[in-house]
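Note that one protein chain is taken out, while the other chains of the complex remain in position.
Let's look at chain A:
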Amino acid sequence: MFSRWNWVACGFCLLLNICSPDASGGLVQSCGHIIPESPVLALGSNFTALCILNESCLDFGNIYASQIIWKIKNRLVPKEQYREINRTVSSVTFNDTSSLATPLTCNILADGQIEQNIYGITVTVGLAPEKPKNLSCIVHQVSRFTYVMTCTWNPGRHTFLDTQFRLRYSWPEEIFPDCIPKDVNNSCTITDIQFFVNTEIWVEATNALGKAESDHLVVDPIDIVKPLSPQNVSLTSGILPTVLQLCWENWISDAVMMLKFNIRYRIVGDTNWLEVPSEDTASTRTSFSVQGLRPYTEYAFSIRCMKEDGVGYWSDWSEEKTGMTIEDQPSKGPPIWRIIDSSHSPAFWTVHLLWKALKPFEANGVILQYEVTVRDKSSLSSPVKKYNVTSTNHTLELREGTYEVTLVAHNSVGASPPSVLLIPASNSKAPVKNLRTLPKHDKLWVGWTAPNSYVLKYVIEWCLVSSSSDCIIEWQIALGDVQGIDLKGIKPFKCYLITVYPLYADGQGSGQSVKAYLKQDRPSKGPTVQTKKVGKAEAVLTWNHLTVEEQNGFIRNYTILYKTIDGNETVVTVDPSKTEYTLSSLTSDTLYTVRMMASTDNGSRTGPDFTFTTQKFGKGEIEAIVVPVCLAFLLIVLLGVLFCFNKRDLIKKHIWPIVPDPSKSNIAQWSPQVPAKHNFSSKDQMYPEGSFTDVSVVEIEADDKKSFSEQDLKPFDLLKKEKSTSEGHSSGIGGSSCMSSPRQSVSDSDEGETTQNTSSTVQYSTVVLNGYRDQTPVQVFSRSESTQPLLDSEERSEDHAGGADSTAQRQQYFRQNGGQDETNTDRPCFERAKQITHANEGDLVGFVQLQISGQSSQPLGLGMEKNTQEAAVSNVLQTCTEGQTVRPETVEENPLSVDEMPKSYLPQTVRQGGYMPQ
């Protein structure tokens, strides 16, 4: 049957060859081909290819080898590399195959320079395999009977070609199947390994460019075994507290190989391993007793093995197995210390005995109880007291003295050696010297210089300094021959107070203390600064110390930083012990911002900003201004008071006018027909012509007053106004004063009932002012004829007022008695009035002539008003003073008013023919 199908296949192939004359061609005939076909070339070698044209194409297309061009991909190969061998064959040579690429094509330039492809080949460039190196093998035990051998090697350079590696091994007369790596090219694992026969092992590497073979390794696989580690490891506590028996099973039978072992062990929790001496475990075994262990300690064990002769590999360590030794009696007494509290009574102590629990390797078991024995050494007769304690402290109430305390720890096996503590009456012995600390990673080393005397041991106390809680004391005992210990459990950034006491055989030294940090940091917060007092150029700053928790280290200094809003910052460094500082040379009335920084060795922290404003005035400046001002004011007031005091009569008179006492009045004796003896000549000299513009005498009676019409009284109103704006010129009540106000004169007559009641016969003076302000007023006084003695004081008060402007007024007084010529115009008018009063008193005749000087410069309005007033007054007067004599000078000087004005001043006549006393 097979032969029949074979013939059919041959026949089909023959048919294809007929249809396709070119083997590589297919149905289309090619005009040539390239030799070699798809070569694999060594990188860097030379290479020559031939393009062979078919004869049939030569005649058909007139193409020859000389027309052949070679191309690599689309790149033309230089013609220097061509060689025309004959008319149908062209060759191309490459000296270095690294310049080759795929495809390499043979082309021809036909007529018209048309390029036509003839043939192309694929070129593969690579390297022959290198000889594999460093072949090594190891036999891994997989199970009790299963071993696999894994060999590894260095495959060498990359070949760029498909390279096959195969691991070969054989016995002299038996060749085993090759081991072909999967996915890798540098290792392979053989599963059917037989021991005790030398096996020859090697590696072959093969690719298209060649084959390479490693050195042959001849080895008995038993010599390269890495066995499995022993299994089922167990530990058994022995009779002795320092022994543990280790048992295990081996995976490899003695028939295959004898083993040796390594045993290591460690205390659980410790990382350091100890090893049993190798010579003790150099033979095959399944158990071993480990000695020299600590009692009542848990150990972890691990074991490994290898071939007894040491040829091969160690197994991995077995998984750890733990076991515990049995208890033993404590090896030493607990360290003991005491804290004596004698605060409540110096004669009695509260002694807190403290001791540390024994470390496991010292306790050698579970401590069941402690036995404390206290013996009073100062009194031999005192009984020894014993206490059984389960905790690690005990408190005693003892009388002050010297005591010996003994402490023994008990476990289930036995008692520890005793620990003895001597509690002396006083700690008067020499202390340690030069106490210092030094951080060492996570420990704090405390060192000291020993006292000169022999020290049994030292007690080092330390506690975490806290601002919020008491110092919880921790302590540790060091032997007398050491001068430094490491304190463990010290936290960084915390302040510790460390005290060292030397203990002597006969007493105890006083403690020396030092503060220390394991590690410092910058403070956790900065100081909060504020002002205590702010002045003009200085400010007193105050702050609180940081708490010890906030310090995080030793505060080396405080730094005050202050500045104005737009100024540079000023820095001041302050001693850390200070809590107050005075900033000076500040600018007054300026806003300052101040903050404070606390610094340790490891950094600084700044507190919050605080602002303050300096004062505008310094201390005492305000007082320096205010006090003089006040003093000046007081002085002025004082002077004013003194002045007023001096002038009290005048003021009194001004404020409280003296009301005439009717009981002291006299009946005026006045004869209207007899003119007064006036020395007009002198007055004429004083007052030039025209100075008297108007003289009016008003006689007002209480009963008649109402008979005057408003029109008639208008001039008096005008006078009031004039008086209010002019410098004071008035006539007082009674109209005797040149300074009496016309208003007063009028109002007195208008308002005062008393006046009304008593003034029915009083003559009032009327002042008619022609001056205004700085103009010289012309006053017309209408003098009453009162001869009351009270006028004397009244006129004196008026004299004061009138003196102020006496120079601005021209006044003429007519003394009724005419005994003296009034020629001195500079004299105060009140003096003159006084004289007049005196004259009135003497003559019992009173009249007043008021001269009012007209001013040519008087404003027109006012002048008209004045004239109107004068006219009105004149009318009034005229109606009331008929028959009165008019002074000739006045008449002459003021002819316009001659008809209207009375010719002379006529004293009022009492209707009943006499002068009525007021």
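The working rule: a residue touches a chain if its C-beta (ideal position, glycine included) is under 8 Å from a C-beta of that chain, and two chains touch if they have at least 3 such contacts; residues count from 1.
To be clear about the criterion, contacts and distances are computed from a predicted model.
For the chain of the complex excluded from view, the name given in UniProt is "Ciliary neurotrophic factor" [choices: "Exportin-2", "Glycosyltransferases", "COP9 signalosome complex subunit 3" or "Ciliary neurotrophic factor"]. Of the candidate positions A:Glu84, A:Glu130 or A:Asp220, contact with the unshown chain belongs to A:Asp220.
Here one chain is not drawn; of A:Ile85, A:Ile180 or A:Val197, the residue touching it is A:Val197. Within the set A:Glu173, A:Glu397 or A:Asp566, the residue that contacts the chain not displayed is A:Glu173.
The residue from A:Phe145, A:Phe160 or A:Tyr387 that touches the chain not shown here is A:Phe145.
In the complete complex, the hidden chain is touched by one of A:Ile114, A:Ile239, A:Ala255 or A:Ala347, namely A:Ala255. Counting over the whole complex, chain A has residues 145, 171-174, 192, 194-198, 220, 222, 253-256 touching the chain that is not drawn.
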